[in-house]
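Here the complex is missing a single protein chain, while all its other protein chains stay put.
The letters A and B name the chains in turn, as written, and every chain counts its residues from 1.
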Amino acid sequence: MSLQETSLPAPGRDLRLPFGLALAALAASAPLLLGSYALHAVIISLIFLLPAHGLNLLVGYTGLLSLAQAAFFGVGAYVSALMAVHWGTPFYLNLPAAGLVAGALALPLAIPALRLRATSFVMCTLGFVIIGQAIAKNWISVTRGDMGLSAIPKPHFAIGPASFTVNGTTEFYYLALAVAALATAIVWMIVTSPAGRNMVAIRENETLAESVGIPTWHYKLLVFMVSAAFAGVGGSVYAHYLTVVSPLTFQMSYSTLMLIIVLGGGPGTISGVILGSLLFVGLSEALRIAPELRMIAYGFCLLALVFWFPKGFTPLIERFWTAIGGRS
Amino acid sequence: MANSLRRQFVLALAAATPFMAGFGSTGPVLAQDGAIRLGIVAPMSGPNARYGAFSLRGAQLAAKEINDAGGIDGRKIQVFSADSQGTPVEGVSATRRLISQDKVDFLIGDVSSSVTLAMQPVVEDAGILLINAASSNPKITYAAGVGGFKWSFRNYPTDENRALVVAQYAAEKRGFTKFAVLSVDSDYGRSAIEFTKKYLPRFKGQILTEDYYKEGEVDFRSVLAKIRDSGAQAIIMYGLADTTPIVARQMIEVGLAGKIPLIGNGEFNTEKTIKSAPKAMEGAVEAAAWLPAYDSDKSKAFVAKFTTEYREAPNNHAYVHWETVRLLGKAVEAAKSIDRAKVRDALKSIKYDSAVGEVTFDDHNQAKLPMILLQIEDGKPAIKGAFYADIDYPR
Partner (left out) sequence: MLFQLSEQIVNGLVTGSVYAIVAVGMTMIFGVLRAINFAHGEYYMLGTFGAWVAIEYFDLPYPLSVAIGVIATALIAMVVGQLVMRRMVGMPAEAGVLATLGLALILQNTVILVFGGGYKFFNGGYIEPVTVFGISLAEQRLLIIVICALVFVGLELMVTHSRIGKAMRAVSQNIECCAVVGIEVRKVVVATFVLGAALAALSGVLTAPVNVSVYGGMGELITFKTLPIIIMGGLGNVRGTFFAAMILGIAESLVATYVGLQFRDTVGFATLMLVLMWRPHGLFSAQARY
């Protein structure tokens, strides 16, 4: 026993940096390693990573279970598509605009919703998705209803004389990767800031948090808006990648996919959500090898997740970080 | 604790294995020499699964017939399929999978217009020939051929064509001027009504009430009672095949049957639909790309063959996919090659003899096809003619 203890790696050997570099190298070289279809699946998971990051702030850090992400995802997609199609604005303008509109729209919705408790709050957030879809279907003069908006231009960048259009799968992959990396950095900054610690305090015990002077109401409002903004940005990337948006962008199955990513990956961890988005979007694509059994198998995976991994992959991820020398 | 964690690791690996398998292997797809690799994108699950099943069966039957007859210049057709679930995201995923995993050269798909619209830029980038066989939204070929997309074709009549034919027949032959709208809430139902509105003033027709139902809606009593009290002479319905019997039965319930007919499209003419509510379906008018009762030798042979093969009568989607695979076969034969660009050029100038007449493509890669108009008389579909209409492309 004591022999083994001496053979443990020295505490100073922190493998997080080399591991992070290896991961970055892997992400950068993914187009060389993967076929275009697999790369497409990775792009889809990067797109869904954005709303999942937002949802993680709500569910994982602040303890609010929400199904509204698909509503803000849809708002972002439509804002981007409408701006691009009607005004011809470039992608780098549509992206922040989608985030801002979704975030701003979240405020009037959050004020009544956040007064509700548990189940009523969940249902109210689900209601946003249902009503969002009805608006997208019936406000035909703007959204073109079920015909949807098509021919959304590919992202185009023009800086001075140099211009560049993001055309192929590989190029779009790097764009999505850049947006996802930026979003991940922002989430990291939020959760490691004092605000992040206050959010966790609200999750653990809201009354106690209130009594030590954390303005819990304002925090919850703000986190809800930030999470909606993330979803809006995701919707924008989605619209420019698929080049069509239809009212089906507002659907509960997107909300639940985002929830599965967060809960399955590991609520309250950033790496868990990244792993979750790759794993669950990948799972859905991989199951295409058995089309008839695809959705049944997905259902069994969900049950397995609930009963065998009640905390998602968090314990595995923590163990992994500990093993390579990080803090647990 | 350590033990349970190890178990979790094993489970995680087990969960990740299909992920690897799905992407890593190219699957059991070993190319036969010079085979024609054809992908079918269709909704195999979700609310439109029924259309997907018919589409795939139609395509497979055509491939089987061609292969049994020795193929095209000795080349066999290999059919691959992928599920679009009727949604754009899944449709694009399915298309990409067919292109890069199954290495198809030709694609037929999808049924839903919004999915087809999303597939168009994907096939354009990949240089894969897409022949749509069942989406009716006019935008698809507005943007094809001289309109932009060089690799998209459509072998199916558009909503515009259909709306014009129905409005004209209802006004001129039946003398209707007051209409109620009850269509499905989808791009198909909505855009058919949009074009109906464009043409109705020409025939002095007006719309009194306008309602759209969601896929899966089962309760039409309220809206049918409203239509009954509105004074409409006919219900314009561009609907789903599966909903027609429900509407027809509830028309009997609220006392509409035999007074106000359905006109439009939604498999009014199948035996199953008519049997569900004969009184309500009598006098119904439908414009369809094809129907099982169509009177031509090729069409009848197809119905017989499909019915013996699958023990079920084919529907419109089965027919159009069957016909489109054969059309592709002819194009390959004319090109004397499976080179995609050559086949595309052959398709542009093809004169194909289909079960409903000769098919040619215009400069928007849109097939010129007739709409077949029928009326239910004495519980049987009676064909009133086949109409061609020229498409007015937006400039």
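Rule of thumb we're sticking to: a residue touches a chain if its C-beta (ideal position, glycine included) is under 8 Å from a C-beta of that chain, and two chains touch if they have at least 3 such contacts.
As the structure is a prediction and not an experimental result, all values here were calculated from the model.
Participant: Going by the contact rule already stated, which one of B:198, B:226 or B:305 would touch the omitted chain in the full complex?
Facilitator: Among B:198, B:226 or B:305, only B:226 touches the chain that is not shown.
Participant: Taking the entire complex into account, which one of B:182, B:356 or B:389 touches the absent chain?
Facilitator: Among B:182, B:356 or B:389, only B:182 touches the chain that is not shown.
Participant: Looking at the whole complex, which of A:119, A:141 or A:163 touches the chain that is not displayed?
Facilitator: Selected residue, touching the omitted chain: A:119.
Participant: Residue by residue, what part of subunit B touches the chain that was omitted?
Facilitator: 44-47, 49-50, 52-53, 182, 185, 210-214, 216-223, 225-226, 229, 242-243, 245-246, 249-250, 252-255, 272, 276
Participant: Which positions on subunit A touch the chain that was left off?
Facilitator: Residue positions of subunit A that touch the missing chain: 59, 65, 112, 115-120, 122-124, 126-127, 130-131, 134, 137-138, 256, 259-260, 263-264, 292-296, 298-303, 305-307, 310.
Everything below uses one rule, namely that only the chains that are shown with their structure count from here on.
Participant: Whole-Å distance, subunit A centre to subunit B centre, using C-alpha means?
Facilitator: Taking the mean C-alpha position of each chain, the two centres sit 35 Å apart.
Participant: Which residues of subunit A touch subunit B in their complex?
Facilitator: Per the touch definition, subunit A meets subunit B at residues 34-38, 40-41, 44, 137, 140, 145-148, 150-151, 167-168, 238, 242-244, 246, 248, 251, 279, 282-283, 285-289, 291-292, 294-295, 301, 304, 308-309, 313, 315-316, 319.
Participant: Sort out for me which residues of subunit B touch subunit A in the complex.
Facilitator: Residues in contact with subunit A: 5, 8-9, 11-12, 15-16, 18-23, 27, 44-45, 81-83, 87-89, 92-94, 96-97, 99-101, 113-114, 117-118, 121, 125, 137, 139, 143, 185-187, 189-191.
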